[in-house]
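Selected chains only, in their assembly positions.
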Amino acid sequence: MAKTAQKHRETKPTPPPSDAAARDDTDITALDLPPAPLTPAMEAYFARCEEKLGFVPNVLKAYAFDMAKLEAFVTMYNDLMLAPSGLSKLEREMIAVAVSSVNRCYYCLVAHGAAVRTLSEDPVLGELMAMNFRAARLSPRERAMLDFAVKLTAEPWTIEEADREALRQVGFSARDIWDIAAVAGFFNMSNRVASATDMRPNPVYHGQAR
Amino acid sequence: MAKTAQKHRETKPTPPPSDAAARDDTDITALDLPPAPLTPAMEAYFARCEEKLGFVPNVLKAYAFDMAKLEAFVTMYNDLMLAPSGLSKLEREMIAVAVSSVNRCYYCLVAHGAAVRTLSEDPVLGELMAMNFRAARLSPRERAMLDFAVKLTAEPWTIEEADREALRQVGFSARDIWDIAAVAGFFNMSNRVASATDMRPNPVYHGQAR
Amino acid sequence: MAKTAQKHRETKPTPPPSDAAARDDTDITALDLPPAPLTPAMEAYFARCEEKLGFVPNVLKAYAFDMAKLEAFVTMYNDLMLAPSGLSKLEREMIAVAVSSVNRCYYCLVAHGAAVRTLSEDPVLGELMAMNFRAARLSPRERAMLDFAVKLTAEPWTIEEADREALRQVGFSARDIWDIAAVAGFFNMSNRVASATDMRPNPVYHGQAR
Amino acid sequence: MAKTAQKHRETKPTPPPSDAAARDDTDITALDLPPAPLTPAMEAYFARCEEKLGFVPNVLKAYAFDMAKLEAFVTMYNDLMLAPSGLSKLEREMIAVAVSSVNRCYYCLVAHGAAVRTLSEDPVLGELMAMNFRAARLSPRERAMLDFAVKLTAEPWTIEEADREALRQVGFSARDIWDIAAVAGFFNMSNRVASATDMRPNPVYHGQAR
């Protein structure tokens, strides 16, 4: 694909000045951090990814230079995004993408945009979360949730009791508010690790659930 | 698609408070502006769209309440995006999407993101332009062009001779600089007309050239 | 005027480093784009400008390197600013200046500031639009119109149904809302073409209707 | 003038909702603060204003509710703007207007814009300072001075040694740097007092030195 595409670019992309130029297409980040041997738990987890998704998400490979960091990331991620919660898995992914849109994080927009498309079976919803959540036709609950997550991302110092009250008004519990904050917070972390290291998403995400 | 999708949304989207709720899926903007009879020129143009694209882009239908406005828009658009220029058609579409990303314009990101994917035969390039052009692997020429267009979009008052000089350094002529400015300017207009009217893109764009 | 002025500047302005230095006072933009022969329509239009205004606005001379671009610009401009509309000509010029103030566009603030002064016979109103429209004593209709245009300029992605509703509340029709958006959009384009090319207004504007 | 102007406004400006509506044209601020008896020093100073300028600037009348405040303001103002300095009076007024442009202060843009026009005998220079100083043809000394003042206004926390060094490079002394900072600082104060109180400039400024 990349090769055919190039012939349509009138100007030949010349390599950028830095070591990014030396990276071939399989590099996952701009940092040269060779993978450590997987612990048995992580080996099993990677195998499960291959089985369920057909691939290991690049973010996991990026963390795999250090097993303590990989395991801490996987544990927190799975608790936040997959454990029981008053928020559905789709709602959590919608927060992930709306937050990543504020931060313009290429990795997370691609990977979690695909998750929104897949979980909702609505390809347009994924695009809307990535481009401008305000343009989406949302329920009051969804809108309040995303308004809070996006404000918390852009201007965290302005969140006050009135913002939490707006969530309670549409039915969110104290625990739900924690979960909204924790998911939004987590992607504010991940967006920055990805941007700091120029992390590249697995190409397979692009075509999923279109 | 929309119907199946809803069953995966834990909360039923309730209609938004205003007249947006009354719009059915075929409404193109939030403004009730009935179409005027097409002039022969515009009738021919719409027919050509149907023939070449398989559909009439919604932006044209949105302008069709007034033939003078539609013809002025079509004339300027076609001159800017399709007439001979030192910028390739793909380069002009790349500017369109990078500018629309700064302005988070849903209509233009969808419609012109599809154009970048189609013209480049590189689906990933379209995503990169919409999400964060800085993450793309670009030639110095492409990068300088987009840096100028994006700065002109975000902080037009800071453009000075040094910015034009950076374009000349990578080979752009005076006429090319005009064209970069004119395309970036045009989408700063279109993004605002689309956002002001809640213009919705033709759904067919979403699946194109993925 | 320029000559006497210099003796009052304690430091002699030295030429800026780039080719701007080589521009004499009659240059209109920083781009060397020689004028094309005027089409008969444009020759007539320029003649009408000379007759009615006493001069040809520099923006027209700037576009005159390419007749297709000049005609497209003139057609769209005249439709937006002069054709029948629910907005008065003065209201359209007020939008032009308030938008240009957000974008700090020297050309448009000078040329359209003069238009507001002339059309309103109120020199102070022109200054207020250019400096801070919030300080002006406006009718609710004027204020709503400018609030919408300025928000659409500064943060177009935040415009939603409530913003359109605020316009309807003061009596604007769907068509009026389109016109507000289209005029605001047009000056977001023109501001950027002017800033990108360092377009200079005709000096005559400065003294008009003071 | 105001009366004729109104007939050209298609919509009758209705009074704003608050007590601003009750203010007649001679009110100077939105705060009801009756003037205190002038001290002999201030009486003499006001007389000198009448004699030299033909009027007492409204900012002085605004402070005249309290003689201690008026005298403190006058003393600091006259030292900064009129006392001997490595900066010319025109340079100090240029800083005043460029700072007031960042803060979009109607009072100061009008009053000090007139001062730049008068001192420079260059009406265009006053407009440029108020609209976008980057569009002015300035000497390196003037440009460095305004770059520092404007950065200090917009993002004071980012000023570092390199910014002071840029001033030294074009010949400013330690004392000159102090004066640039002090004038920029003073107008950051005055802009805010004027905006907080809706201070209105004497109408006579508008026509001066055009």
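Read from first to last, the chains carry the letters A, B, C and D; within each, the first residue is number 1.
Quick note on the criterion: a contact is a pair of C-beta atoms (placed from the backbone, for glycine too) under 8 Å apart; a residue touches a chain by one contact, two chains touch by 3 or more.
Keep in mind that this is a model prediction, so the values were computed, not measured.
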(request) Start from the 4 shown copies and tell me what the total comes to for the whole assembly. (result) 6
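Here, only the chains that are shown with their structure count from here on.
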(request) Any chance you could name the chains that touch chain B and chain C both? (result) A, D
(request) Please give the intersection of the contact partners of chain A with those of chain C. (result) B
(request) Examine where the copies chain A and chain B touch and state whether the two sides share over half of their residue numbers (same) or under half (different). (result) same
(request) Sort the other chains by how far their Cα centres are from that of chain D and give me the top one. (result) A
(message) Assuming a repeat means more than half of the contact pairs shared by residue number, which candidate in A-C, B-C or C-D repeats A-B?
(response) C-D
(message) Report the inter-centroid distance (CA atoms only) between chain C and chain D in whole Å.
(response) 26
(request) Find the geometric centre of each of chain B and chain D from their Cα atoms only, then give the gap between the two centres in Å, rounded to an integer. (result) 43
(message) Using the touch definition from the top, which residues of chain B touch two or more other chains?
(response) 16, 20, 104-105, 157, 160, 198
(request) Based on the touch definition given at the start, go ahead and assign the chain network to line, ring, star, complete or other. (result) other
(message) How do the chains pair up in terms of touching? List each pair.
(response) A-B, A-C, B-C, B-D, C-D
(message) Considering only the defined contacts, which chain D positions touch chain C in the complex?
(response) 1-2, 4-5, 8-14, 16, 20, 88, 90-91, 101, 104-106, 109-110, 119-125, 127-128, 130-132, 135, 137-142, 198, 203, 206-207, 210
(message) Per the contact definition, I'd like the list of chain D residues that touch chain B in the complex.
(response) 132, 134
(request) Would you mind writing out the residues of chain B in touch with chain D in their complex? (result) 157-158, 160
